[in-house]
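Here is the structure we will look at.
One protein chain omitted, others in place.
Then we have chain A:
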Amino acid sequence: MESRVKGLLESWSPVFRIIILAMICVLSVLIRVFSVIRFESIIHEFDPWFNFRTTKYLTERGVYAFWNWFDAESWFPLGRAVGGTIYPGIMLTAGLIHSSLHTLGFPVDIRNVCVFLAPGFAALTSLAGYFLTKEVTGRSEAGLYAALFVGIVPSYISRSVAGSYDNEGVAIFALVFTFYLYIKSVNTGSLLWSAAASLSFFYMVAAWGGYAFIINIIPIFVVGSVLIGKFTTNLYVSYCSFYILGSLLAMQIPFVGTQVVTSSEHLASHAVFVFLQIYVLGDWIKERAGEAKFKFLIKLLVTSAVSLVVVASLYMTLSGKMKWSGRSMSLLDPTYAKKFIPIIASVSEHQPTTWSSFFFDLHFLTVFAPVGLYFCLIEHNPGKLFVAGYGILAVYFACVMVRLLLVLAPAVCILSAIGLSETLHRFTRHIKNYKEWAVYLSSKPADKKPKPEYGYPLELALIVIGLVGFMSIYYINHCVWVAAEAYSSPTVIMASKGYNGERRIIDDYREAYYWLRMNTAQDARIMSWWDYGYQITGFSNRTVMVDNNTWNNTHIATMGMIFGSNEEVAAQNLRKIDANYVLVIFGGLSYYSGDDINKFLWMIRIAAGVFPQIKEEDYLNRGQYRIDSGMTETMKNSLMYRLCYYRFGEVQGHNQGSGFDVVRHAEIGEKNIKLRQFREVFTSEHWIVRIYKVLPEENRDMIKPRSTYTSKNKEMKEAGLTKINLSQN
């Protein structure tokens, strides 16, 4: 009876597996749809707006037009050659899905395809996580656990909620899938799997600049395997074929092109390829020359090489031919960047990670991962060693830069899955083998048989299963909460809570962009800080001076200089660059701290690097950045100050005097601003977006026909030659 039940369950296990996997996929999608349920189906943040705009162009005009597209609406008057300056993977994927759906008769709007693309790919990433874990452990339950963890891990959710139409959304799938195919090729030694891994790598290169992680981690794994004596022909075949095909394919992406050969990011892959050939050659020589001769040869080569490197380094350093760059110095001294390259410290995504960021984005997986690491290393095989290496390298990178938690997340999920599934596997064995355990316990000491393998006391087994279940549920609870509360805001729409707990929507951005779209000329050029460039072109379909691509520092510095100059100089420069409108973001009325006044010092710093007349100290009063009566004259006269605080002096604050800036907690120093060169044309409901028209230049003082005529007439009158007189004469 018992064996029949076991047999039945085993025969149904593939069905259960598929059902569980399907449910995990559904969960992976649904957890990312909070943003649509709570807000609406809209593209989020900044970069996704560019991706969306290019995808729309692709679907409307086709692939060739997209590839050759010169976008005149951005970086005016320079423009941007889009095809050669992007990773086209996400656009081509969305375009393909859109086209397929239309072919099948589903008239889905491209916006909805873009909005739901990342959640769809999250489901695929779960599947890739399942396959990779199953490949390295040989156990489906570990794979299922990995699929669940990967599908809902907060770090990945942060970049793949519905509406987050960004490269990372599809790239994480490509990353995990490439690793799966590569491990498959190492395990089988099959050229076919290697080729598949190269193709997957090609997709990754097309999708995200983070492909450099793959092209470095695989060579590190190969070198590590060789150094610990795990070199196999499979490893040789899989790496060489992957390296050659992968590098050739990567070169086909115009944005990458020859960087495959010239960039230091690819250096490790080339070096390891050469190293493998030397290693194989060395093996061959060893076989022919014998052990002793070979050892002597190696010693000779190593000593010569080390001496050569030391002498060459000393010579180059002392002669000044070899200089340590800031980046290299940062590796030796982590405080170097802080002291000498402060801009690194200013970017929030590039900040190093605190323990709490690890916990928020990975939760209990941080506790489970060391267990997986233990089992991967103690009971190792090539796949497990790869996962362990990936995990340790990724944890180091994530420690240096918070953004790289995204790369760490799949590794930690897989390690945790391996650890937890091993624990469950051991403790549930008891329930399967309870008879053997009962016999062992009831037998007399004299007749005692050896303890059954994986036998645990029943109560202990139940407690452990309960604890693992509890921690898993707690993890899921955390993930759902994080997805709903922390990572679902679209940025362009903001929500706040009123006094009664009711939700208030702040929709100023869209209101302003819609105004631009409906009330300005088709070829109007909008000047703003670069942060809003992608959104203006995406929402309003108007030309911008700078955008989030930030490729041209001089152009951005010009915008900073204009914002930092007085009205006359700013207007003169704006007319020179043919700008019609100026858009500023102001949060002083609505507690919106991410406004332009708070970013202004960075604009000044960037401008100061190009325009020597802009000096940061001119905007600081004894080193303090102020907007109240203690501000400097330069600050008071700057275009940014005048446009942000224009008419703000008329606004009576709640429990404060007029013109009280709630973000800076200060009453503004200049309440009666009169604009001379600009006219206010739009201010959004909460004053977050303010748009001004650049007025045309006034007539020059020298050309005053009336006065000239009068003076001429006067001269003529004095000479007795008036008009009438002349006619009379």
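Simple rule for what comes next: contacts are C-beta pairs under 8 Å (C-beta built on N, C-alpha and C of every residue); 3 or more make two chains touch, one makes a residue touch a chain; residues count from 1.
In this text, contacts and distances are computed from a predicted model.
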Margin query: Leaving aside the chains you can see, what is the UniProt protein name of the one that's missing? Options: "F-box domain, cyclin-like protein", "Protoheme IX farnesyltransferase, mitochondrial", "TATA box-binding protein-associated factor RNA polymerase I subunit A" or "Thioredoxin domain-containing protein".
Written below: "Thioredoxin domain-containing protein"
Note to self: Among A:Ser313, A:Thr554 or A:Ser629, exactly one should touch the missing chain; which is it?
What the structure shows: A:Ser313
Notebook entry, point to check: Per the definition of touch given earlier, which of A:Trp284, A:Tyr396, A:Trp551 or A:Tyr591 contacts the omitted chain?
Noted result: A:Tyr396
Notebook entry, point to check: Among the options A:Leu373, A:Met527 or A:Ile691, which residue touches the chain absent from this view?
Noted result: A:Leu373
Next item on the list: Among A:Leu620, A:Val651, A:Ile673 or A:Leu695, choose the residue that contacts the chain missing from this document, as touch is defined above.
Entry: A:Leu620
Notebook entry, point to check: For chain A, which residues reach the chain that was dropped from this view?
Noted result: 36-40, 42, 111, 227-229, 310, 313-314, 317-318, 324, 328-329, 332, 334-335, 337-340, 342, 345, 351-360, 364, 366-371, 373-374, 377-378, 380, 388, 392, 395-396, 398-400, 419, 422-423, 426, 441, 451, 453-454, 456-457, 459-460, 463-464, 467, 471, 477-478, 480-482, 484-485, 493, 497, 501-503, 505, 507, 510-511, 514, 539, 601, 616-617, 620, 622-625
